[in-house]
Every structure is written in structure tokens, then in C-alpha cells.
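With one protein chain removed, the remaining protein chains of the complex are shown where they sit.
Naming follows writing order (A, B and C), and every chain is counted from residue 1.
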Amino acid sequence: MADEKQKKDEQKIGRTRQVEDQPVALPGIRRFQSFTNVEDRMLTKNINRAAMFGVAAAMGVAVLKPLFHGMPQTTYCYECRACYATQDKCPGRITEQAELTVASRVLDYRRFILKGGMNCIRCGNCQTFCAAHLDLPKIFGTMQKLVVAAIEEGYVPTGVLAQALAEGKIGRDYLLPVVKYMQKLKKETEKPIPEPELM
Amino acid sequence: MEILGTITLLIFIVTLVATLLGWIKMPVQTVLIGITLVNIVLALIFFGLQGMADELRLVPADVIGRIILHPVTALLGGLFMGGVLGAAGGFEAIKAIVNRLRKTPLGLAGTLVILINIPLITMLPCGRIIAAALLPLLFMFGPEGSGTLRKTQLIVFIAAFARNSFGSCGPSPVGGVAQIAEGTLGGATFPDAAAGILRGPQVFSLMIGTAFMALFIRFVTKRLYPEDTVQIKDREGGVEPEIKVNWKGYTSLIIFALALLTATFISFIPSLKFITVQAIFVAASILIIIVCRVSLGDLMTGIILMPATAMVAGFLAAGSLYPTGGMQVLQSIFKGLAAFPLLGVVGTLVILVQAQTILPLSCSRILTAVFVPLIYVFGKGVGLTDLQIGIVMAAYIINATTSCAPSPLGGAGMMAEGQLRAETGYLKGAFSFTSLAVMAPLAAVFMRFITLDVFARNPQTGQMMFTATWGHLGQTILWSLVIMAAAYGLIVVMSRLITASLGRNRKVLIASFGLGGVLCGISLALALRLGEPVAGTSLGVSLVQGIIGGIIAAVLIALMIQVSFAGPPLKENVQAVEG
Amino acid sequence: METAWYNRWLEAFAAKASRPWRLAAFTFLISLLYPGTRFFLLAVIFIVLVVKSVEYGVKNGKWWGLKALIGVFLFSCLVYAAAAAEAYRVARYRRALGDTIPLDLKTGIYEAEADGARGPVHVQVEIIETGLSPTGNLIHRIDSPLELHRETGSIGGNAIKELNYRYRPGTEKIRALNKDLITRRLDQAMDSIDGITGATLTSRAYRKAVKTAIIKAHRTPKKLSTFTHFVYFFLKNEISKISFNTLAIIFILIVFFDYTLQGLLVRGTGQAVSCMNCQTCVGACPVKRVELDGKEYAFPMDMVLAARLGDYELVKKLSWFCVGCAKCSGKCPIGISAPSVASAGVRFLKAREAEKEKADAGGGRHG
Partner (left out) sequence: MFTFIVFIIAGALTGLITTYALDMKTRKELAQGTRGGVIRAKIRALLGPKKMSGRRGASPGRASHRLAPTKEIWQTKNKKKTSRR
């Protein structure tokens, strides 16, 4: 009775990948282990291979993409977020500079715009705090150009642009392309979009 | 959006728990990549249905952007170094040096203590770098090798080394886990946080945690091997085999040490700040290859793909929660918990601190990247001060870095277990228990009394405060001693209760974990309260809340540990040792 | 067992494109993507080739390889010198002109357009000889014909009338603009064209059109020839502290990628990629430790790792010690079977050797 209960416990607790009748050699090790547990294998060999390839490819994309777009420095951002210490000394009212760097790494336009990247005036304040001494102004400048190009191509969702405009996340240097794009859309969809006063 | 967030979060957590409990028997990378794909497909379907088709284009970039590249590459760079060092005989040189140390006044005991703490001294970004190479060497101290140590001693020795090595990613200044939190803390209150605000508490609690881990394993192992008093293999005439190390070993070791020192201190030299750890490691490895004439292939032998790939897959899986809104749902869940009167803010914080030990993945960075911003936002949301967020963060990070040790998914603790030739799970209980009951409270206490006063800026003058006093020192020591005494009592009582029955052992395990949780809850609540009141609760209420939160977290951890530390029944075990 | 088509394809790839070739391909790819490293990577390839040819020379006593490399080196030095000389001449010419100030204007009337609020704004810029600037030509007047645009009459139209009035021949404004053109950069000089309040878009368009017209009027400076561009694409030394760091990271990732790839290419060894070095298999193995060629191996684990790294020779040697009990696969937390991985590795090695022999024999017959 007690033995049965004990066996039940064991089965419930341990992973059963061993022949239970065999004596124990070391804590948890039995003298004979089953050759191959077919049910453990499933049909997963190729899935595992594909997953590993996916992992490696994702890494490759994360490194090669910034290289291709002329921002190789972003690959060695520590993401230690030391740049957050810029605080209210940032004239663009950006609070999370590290997010901008990471967004630049993979050309994540949504994150870059909504974290206030288009407000950056490239003053270099955050650079003084960077632990890896990245040339943040250069990175942000390159990214801003790419964002403008993407907006003109219509790659950036209008929802993002509308939100950014409403929150004042588009710097005055970049208002024109954004507004132009929105006006073009307005002609198409007849949605009322406020026309901001420039200068 | 909220429905989508809830679904993706559920998929993430349920799949992870199923993998941890062994219901899904696949490598963790496959599981995580699967989660990512499913989440992305769900997001595509939902966005498509809602007519937000132009949002779809940005989803892949958002997910890939969540990969934190630096720790992965730093880890791979470190593994390069490990491979080259091993090929050039650097680790043999360490062994020779240790052998020589034994004849100094330090003796065997002192040497072993230093050896256990080598990972803490070198502080590489992943414990595996040094553990993979040194564990086989350390194993040779045991009955199968030189026979210096008995079997029980060997188990304690290896377990303590593993504990130390797999916490060393926390205080590492070269891409360590703590850096993620340090930067997040950086700001108005701690402008120099990135200079190491979390490293002191990490080192402190890791040192003591290692010792307690050793104590824990000793008591349990004593029960498992009551008869193990004789050395299995006698030394023949007391003559030990001489270790031959050529100049290559010493040279490579020196280059390694120089590279480490450079990597550690380079961030303090402004003009050289731009040189990254990876560059230093690669340069040093190539230097060793040239000087010691090692083949280029040896560079690769050190690579353990598992942590790197698991990390990337984990970042991707966690990243798939961002565009789908899973993160907001997670935040609101914790906010809801905090509104629950029995748990309150303190109880929720205690659970949050243990979040990573509850879901032990093979690399702590996978979830740290998710939880650190979450803790910060949550803390700000419920009105914690910056000091209190710092305390929570210190306790959280030490638990996070510990979580790779008890992980059954190829966690680092498995390396130690495999080295001991034990079933997976033999050391897990001890790893989890010490991180729950000893390390997190100690980190909080150290952060509260010593570190914060060094880093905090006076709100009136804007100057840095350096107000750590002798009183603070005394309080740190006092609190640490109280916590350590309580943990010691717990360990002793619990080890007495272990018997031949596995079911009973499991109950003992859960009960002792619950008590550990109580200890953790009380000390965290006190550490938080000693700063300023939390969310307007009285001291008694926050203590109760902390205790409840601690018990919930501890029971969850105990349930996640599948195999109890007791291993197989005692009777059978003794037979095996005898026969 | 029938081999799946993708496995056959992958293995053929693994056999044909061995690691050195793959690494060379990666290096080439990086050098294309990342200008800062081209020179450095080319130098590395060259040094490796020199070392190889010296080894070949010492072994076979034939030095043609080294001689050819020296020839290539001298030739590329000559080519680079020619390109550098031309680049220097162009640079000197540009410096003499004043690199950023487009002052070398041709006389005549130049027209340009830019998008205004409701349509294109058309601008004519007349340039005459004045003798004021180093080349003697400057702007005489700016005119925007009213019939050519469709701006709102009360706002844009008035603005353009106002601007036309300001930039008549000989006004204060046009003298100020000319002075700015001489002393400042073109876009800075354009800033001195004041906007008209309330007609922002029109003013901007006007400014842009004037700028375009001036650029049209400007004599193009001497450009680099295609030859120099081509040479500089490979040889311009742009290596910096940044490229050093990035190269280290790329190196790490390429090695990571390639060694992940190796296990995926060869059938049966893909499991080894998931190995987490936990040594549980070593505990279960009856052999445990193997000494081979003066090195010690933790037995089944190192065999699996060697298969992952693509060192199938070592796998073959180590597999002699395996007793095939497969206790290790029963214990492995992920379910890697060391014997099956090893046998797959050895099978691939044998197949490759057989193919090589066949090719050698075939080559002999034909030759």
C-alpha cells in the first residue's frame, strides 16, 4: 500500500524518462535508462532546426539592418538606459533616448516617432551620458531622414502620424512632410485634419 | 486591443508554464519561437479585422527590435575567450595555481573558498563562460579524480560554485543583467546609477547566498548520504599527480586577466569609453591565438549556443507581447492585484520581486527586459519614491539573475547537476530557496542602508548625498544577521523533517518555502517601510501584506519545482551507495 | 530510409560550401554592406592568402603564388596611386572654388518651380555680369510671373506680388541677397529671403524655387571619374574606432551564425544545436572520459559538440569509444541522442570522402 503510494508520488513528481524497476546509482540516476523515449521526440527535429535558423536569422537581421542603413553604431548600444539621465536637459522633451536608438537599429518607425524622435534637435546632450559613447545625434539624424522618406512613401501608418501630431511629437523641421502627406490623404479620404500654422 | 493583449499574454504564460512542467517536451528555443509566430499571426489577423492594415507593416520590426543585442554578443565574446583559454591551457594553469595556494597559509579550506568565488571575482556577463571550463576541473577534486574531497563535500563544493557562477551575471559591468535596471533607475534621483548602483547589493547578497546554498545542500546531502564518511578512493601513499602547465597556459591566463581588467575599468576612462567589451574580448582571443599558437577552430569550441539562442528567442517571444498590447494587460493585472486589500502594494511587490524565480527561464535576461520597465512604471503608478523603487529593483535583479540556476529548460544549474551526474532537480530546490529567503532580502537591506545614500541626490540642493553613517553600517549588519539566523533555523528544521517518503518531502518542501516566503515578505516590507510609508498603509498592514505576498510567491515557486530536492527515497539510495 | 529532398540539397551545400568558403562569402557580403571595413577586410584576405602561399612555397618549393600576390599588391598600389592623384587634383580644384559657396554662376535667365499651397510656384532668376563676385556674375532680379501660378489671390497671390516687388533690379533686398550669397552657404543665404506673414507655404515654395534656379545656374564643379570612384569603393580607408567595434560584433555574429548553420545543414546532427552543455549525458555514460591525442574529452557531450562544430573527423575518432548503450539519450533533458548524432556525422564524412574519391578517379580518367 505504502509502496504503491510512493510509486504514484514518484510518477507524479519526476519526469519519467527512465525504467523505474532499475536500482538507483546516484541521486536520481538509475542504472539503466530507456533507449529513446519516442513520445519525447515527437516529430520535432525539423521544427527545432527551423526554430534555430529563425533565431540566427533574427540576430542577423538585427545586425545587418542598421549596417545597411548606415547606423552601425546602434549594434553596440548596451541598452543600459544611462541616457535617461538627460531628463529635462533634453530640448526635445525626449525621455527615453535608448528606445530611439533601438528603434533606429531595426527601423521601427512607430517607436521612433511616438517616443519623440522627430523632436530631436541633435544637441548632443544625451551623448554625454552614454556609457558606450555612441554618436547619438548622428544616429537620430540619420533615422529622422529615413523616417521622412518613409512618410513620403506612405510606409508609416496614418494612425501613428495623427497620434504624434496630436501629442506634439513631430518637430517643426519635419512638420511639412508630415502635413503634406496628411493633406494628400485628406484629399483622398475627406477626413478633417487640422492645418498647423508654421513659422 | 485588450482582447488581443489578453490572448497573447495567456499564450505566452501558459506555454511557458507547460514547458517548465515538462508537458511540452521541446527545446525552449522552439517553444519561444513558436509563441512569437503564433502571437504575430494573431496580431496580423486582429489588425486585419479591425481595418488597421497599415499597422501590420511595422509589427516585424517592432518584434525584432526587442532583441537586446549587447548581452548576446558580449556572452558570445566571452565564450570565445573561454574556448581559446581552454585550448591554450589557461584553466590548467588555474588548477596549478590553486595547487600551489594550498601549500600557503591559506590551506585547502581557504583555497576552496576562493575557488568557489572565482566567478564573482571575474564577473563575466554569463556564468557559463567560466563554469563550462572550470566545472570539469573542479570535479576532479572528488572521488573520481584526485580524491581530495569526499562525495558529500564534492556535491556541496560544485553546488556552491554553480550558485556563485550563475549569479555573477548580475554585478557584471560588461553587459550584466543589472545594467538593464541601472539605466532605468538612472534619472533625477540617481544620475550616476549606470556607474553601478545595483552592483554592491548584488555582490553582497550573492556572497552570503552562496554560503547559505552550501549550508542547505550540506544538510540535505547529509540526510541522503548518512554513511558517507570514508573517502571512496584512497590517495596512493599521499602522492598527488603533478600538474604540468607550459608557458602557454600562464600567458593566456595573463592576457585573459588583462582583458578582464580592461573591460571592467575602461568605462571610467572617458577617452577610451567607446571600446566595447566585445571588441576587447575578440582582440584578446585573437592575441592568445597568435601568441600561444592555438588554432582558430578552438575559438569556437567554447561556444555554448544554448544561452545565446534561448536569449534571442526569449527576447523575440517577449517582444511579440509589445505590439499586441500584452504588456499593458500585464501592467493592469498587477495594478489590479495592488488594489486587492489583502495583498496591497507591498504584497504585489513581493510577488513581482519573485516573478522570475516563479517562471525560471534558461536566461534571466529574457524576462528582465520585460519586468524592469514594468516594475518602474508600476512603482511610479502606485506612488513609490525613487528610493523604494531602487530597493525593489535590487531585490528583483538578484532574484532574476538567480533564475537561470533552477531553470529546468537548460538553465545553468543543470550544468552543475549534470556534472554531479544527478537527475535534474536535485539542486533546484536549494537554488530557489536561497534566492527566495536569503538573497532578495539581503539585497534589499544593503540597498536601503548603504548604496542608496551614496547615490541619492539631495532634492533641495541638487548635490550628491554621501550620508551613509556608522549607524547604517550597524543596521545593515544587524538586519543581515537576523535574516541569516532565521534562514539558518529554517534550513536546520527542514532538513530534520526529510524522510524516506517523497510525498512527505514534498510537503516539507512547500511548507519550508512558505516560511521562506514569509521571511522574504517581512524583510522586504520592512526595507520598504524604513524608507517612507508605502501607499499610506500602516506598518502592521504592510507587514501582513508582505507576508501574504511572500507566501503566494513561495508556494508558486515550490509548485514549479517538479522534482523535490530529496531525490529518490533514502532507503534505496543508501543501498546504492553501499552496493 | 528515403532522404528528404531538402536534406539532400542541404548536405550537398554543406559538402560543396565548406566553412572557409562560407566565411569568405560572409566577409565579402559585409565588405559590400559596410564601407568602413572594406579596406580592412580586403587586407585580412590578402594577408591570409600570403600566409597560405608561403606555406605552399615552403612545402612544394614553388613560389609562383607569392610572386603573383606581390604582383597584385604592386599593381593595386599603382592603381590606388593614380586614383589618389586624381582625387587630390579634384579636391584642390574644389577648394580653390570654395567648396560650399556656389558662386560660379553663368549669365542668363533660369527658371524653376516648387510646390506651393495650391500648385507650383514658378520663379525666374536673371543673372547678369556685375563684377562684384570672384567670377563676376550675380543675381539681377527675381520674378515670378503671376499668370503661371494658382495661389489664393488674397494670400498667396498677394505674397508673390509683394516678393516680386521686393526683388526688382537694384533693390536693397537683392543687394543683401547677393552679399549673403558671397559670404554664406547657399541654404543659409536662402534664409535671408523673408517669408510673407500668412502665406507660409507660398513663401517656402518661392524660396525653394529660387534655390533650385541658382543651382541650375551654377557651373558644375569637376567631378571624380568613374575609375576613381570604382577604386575608392574598395580602397578608401575609412576605418575608425566605430568600425573596429562593429567588426568585433559582426565577427562574433558571423561565427555564431555559421556554427548554427553547420548543424542545420547536415542531416541528423541538427539536434546537437540545442545542446546546453549540461553534461547529464556524461553522468549516464559508462565511458565518461576519453583521452585522445593528449587531450581529454568529456565523453558523449564533446562528441555531440564536435558534430555541431562540423569537426566530423573528431566525431569519427571519438565514436570508436562509444558502446552504443544510449543511456545518454535517455537522460538528456532535451532528448539529444549522442550515438545517432555521431553516426549521422560519420555518415556525412564517409559520403563526402566517397564523393571526393569518385571525383578524383573520374578526373583521372578524363585527364
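Keep in mind that, in the parts below, a contact is a pair of C-beta atoms (placed from the backbone, for glycine too) under 8 Å apart; a residue touches a chain by one contact, two chains touch by 3 or more.
Predicted model only: the values in this text are computed from it and were never measured.
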Full-complex contact with the absent chain, from B:450, B:497 or B:510: B:450
Of B:476, B:512 or B:542, the residue in touch with the unshown chain: B:476
Chain not shown: contacting residue from B:152, B:184 or B:402: B:152
For chain B, the residues touching the chain missing from this view: 105-114, 116-117, 120-121, 123, 149-150, 152-153, 156-157, 160, 171, 173, 191-192, 195-197, 199-200, 203-204, 207-208, 210-212, 214-215, 217-218, 264, 268, 446, 450-451, 454-455, 462, 464, 466, 468, 472-473, 476-477, 480, 484
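Just so it is clear, only the chains that are shown with their structure count from here on.
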Distance from chain C to chain B - Cα centre to Cα centre, in angstrom: 39
Euclidean distance of C-alpha centroids - chain A vs chain B, Å: 24
Multi-partner residues of chain A (at least 2 other chains): 26, 29, 40, 48, 52, 55-56, 59, 63, 75-76
Junction residues of chain B, two or more chains touched: 25, 27, 29, 69, 73, 274, 276, 278, 305, 309, 420-422, 424
Chain C contact footprint on chain A (complex, rising order): 17-18, 26, 29, 32-37, 40-41, 45-46, 48-49, 52-53, 55-56, 59-60, 63-64, 67-68, 72-73, 75-76, 135, 176, 197-199
List of chain B residues in touch with chain C within their complex: 25, 27, 29, 69, 73, 76-77, 80, 128, 132, 135-136, 274-276, 278-279, 281-283, 297, 299-301, 303-309, 362, 408, 410, 414-415, 417-422, 424
Contact set on chain B toward chain A in their complex: 22, 25-27, 29-30, 33-34, 52, 54-55, 57-58, 61-62, 64-65, 67-70, 72-73, 175, 179-180, 182-184, 186-188, 191, 193-194, 224, 267, 270, 273-274, 276, 278, 305, 309, 312-313, 316, 420-426, 501-503, 506, 562-564, 567-569, 572-573, 575-576, 579
